[in-house]
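Have a look at the structure that comes next, please.
One protein chain omitted, others in place.
Let's turn to chain A:
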Amino acid sequence: MGVNLSSMRRLRKRLPLSRQVPRLPPSRVSSMASASAPKCNSHTSENEPVKSTSQDGVNCDLNETVPRLPGETLITDKEVIYICPFNGPIKGRVYITNYRLYLRSLETDSTLIFDVPLGVISRIEKMGGATSRGENSYGLDITCKDMRNLRFALKQEGHSRRDMFEILTRYAFPLAHSLPLFAFLNEEKFNVDGWMVYNPVEEYRRQGLPNHQWRITFINKCYELCETYPALLVVPYRASDDDLRRVAAFRSRNRIPVLSWIHPENKMVIVRCSQPLVGMSGKRNKDDEKYLDVIRETNRQLSKLTIYDARPSVNAVANKATGGGYESDDAYHNAELFFLDIHNIHVMRESLKKVKDIVYPNVEESHWLSSLESTHWLEHIKLVLTGAIQVADKVSSGKSSVLVHCSDGWDRTAQLTSLAMLMLDSFYRSIEGFEILVQKEWISFGHKFASRIGHGDKNHADADRSPIFLQFVDCVWQMSKQFPTAFEFNERFLITILDHLYSCRFGTFLLNCESAREKQKVTERTVSLWSLINSNKEKFKNPFYTKEINRVLYPVASMRHLELWVNYYIRWNPRIKQQQPNAVEQRYMELLALRDDYIKRLEELQLANSSKVSSASTSPSSPSQMMPHVQTHF
């Protein structure tokens, strides 16, 4: 994955005939060629010695054009010098469309190609001024949301920098220029409609809902109860719509407790909401108290309702000052509250920034481990996972139902409920199940993607931005690492989701909540990311996947097992190349193919036998000649 096709091709050409090149299986080459995830992953090619063969420069990608999606238009192209942090300046031509920045090297010995969706750009800065003297000191520095920077040096004369700066700013930050995001211009067609993946009624029906205790309500059909909640909600049967309205008044942003997941056997539930509006004076609300009790009683359990407040307790207390707070013992007799000590969006943002500092452009050499520790990133991952394990365990053990909230119930709460559901319900570990999980717990329940990512927005320092969703995907990756056979999807699936979290090519992650999406007619006017993925599922499948229904997965939330996700965070560094666990995977795939082949042969043989054709004469050759025998070490 770290090498693009053209560099591979060139590589193979360049090797003298005497050297026997390990032949790549065609599957691998083609999968690289078809890697449509917009990635700049071609640094590898720059490692080639500079004095390498020039004779094949003639073939150097001359007839390749800039890739273009339907609806994508070329705006400009410029000759620039790309200042590669790993291998120094490289002359190239940059093409800017309304969707991407595409760079192709003009140097004969480098096939560097770069394909960056403009949505990934978080900040564009000019470097150097009119008086800059040093070589390549005048140009642009582009900070990306996906852990890298791009630097281009431009000629001082002819306003080329000003042009490029303005065009990039315009198309990378369309919101400030009253332009639409590219997703609204994208005319791609797929044979699957990703918008059809999630249907809340169907998903609740899968969970066995509605039932005697829980009902589906349309009280929020026009988002009048809660603007940031989905139209369709599952609430206790015994709570009337009026009850819900009164509870809404006591929950931050009206995000009332509603069902996320119900255990198919013990009927314990995971319920999510925002913090109660307790305030300094310690306000109480009988309706809210009663409502929580109703939730507790849905499974006729006498145990208390467990409330997990995702925040550190100090923060929960501090929230009282702004009108928020938590459920106190004296008001909620039948509930037990635990704090999960997960920090807020600002802490997470700074933590990720530190991760970037130690991995880009160069990986911290001498004190890698302590530097990693000082970012606290894995520590945060550990806490999120620990919280989710606790939620899952409470529900799975049948001890009690669980209510989860943080402040507003759209960041940490979404992380906890979705991870707990992933641990509890094997359905969410399939490709479509995971899409439904994201669609449900994140998108429909109003994780503020637009604010957290800042799609098309130039305010790079906005305090609302935070890598909460990335952190969730990282947790999923950690789980998939610990349970390599439990997930239908592979690492590429997760990376593709993250790439399109920023790309603005699909409507999936745009805007902050369902009501806003409805207003903008997102499902009608844009394509869903799941269309891309589901129309090409094979690429995203984990061959080791073993479907196991009703198996609860508890990852080990210990630093001994948590790892930095190198293939995501350090993927731009050619020295830290994708390791090759893929080799194991590849070997497995070969065996799979062999098995299928044998099964086919066996069927053919059976057919031949049953039709009583004399086997000796028709058999074209001996079996050992016909098929490659497996090399085993038995």
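The rule is short, and it goes like this: a contact is a pair of C-beta atoms (placed from the backbone, for glycine too) under 8 Å apart; a residue touches a chain by one contact, two chains touch by 3 or more; residues count from 1.
Assume contacts and distances are computed from a predicted model.
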item	value
Listed names "BHLH domain-containing protein", "Myotubularin-related protein 12", "ATP synthase mitochondrial F1 complex assembly factor 2" or "Nuclear pore complex protein Nup85", with the criterion being the UniProt name of the chain not displayed	"Myotubularin-related protein 12"
Listed residues A:Tyr223, A:Tyr332 or A:Phe483, member touching the removed chain	A:Phe483
Contacting the left-out chain in the complete assembly, out of A:Ala176, A:Met196, A:Cys222 or A:Leu592	A:Leu592
Residue of A:Thr108, A:Thr143, A:Asn211 or A:Asn344 in touch with the missing chain, whole complex considered	A:Asn344
Options A:Ser407, A:Gln439, A:Gln471 or A:Asn490, residue touching the unrepresented chain	A:Ser407
Sites on chain A contacted by the missing partner chain, in the whole complex	3, 8, 11, 15-16, 18-22, 24, 44-45, 47-49, 249, 252, 277, 279, 312, 314-315, 318-319, 322-324, 341, 343-347, 350-351, 363-365, 367-370, 372-373, 376, 378-379, 382-383, 386, 389-390, 392-393, 397, 406-408, 411, 463-464, 482-486, 544, 546, 548, 551-561, 564, 566, 570, 574-577, 579-581, 583-584, 587-588, 591-592, 594-595, 598-599, 601-602, 605-606, 609, 615, 619, 622-623, 627, 629-634
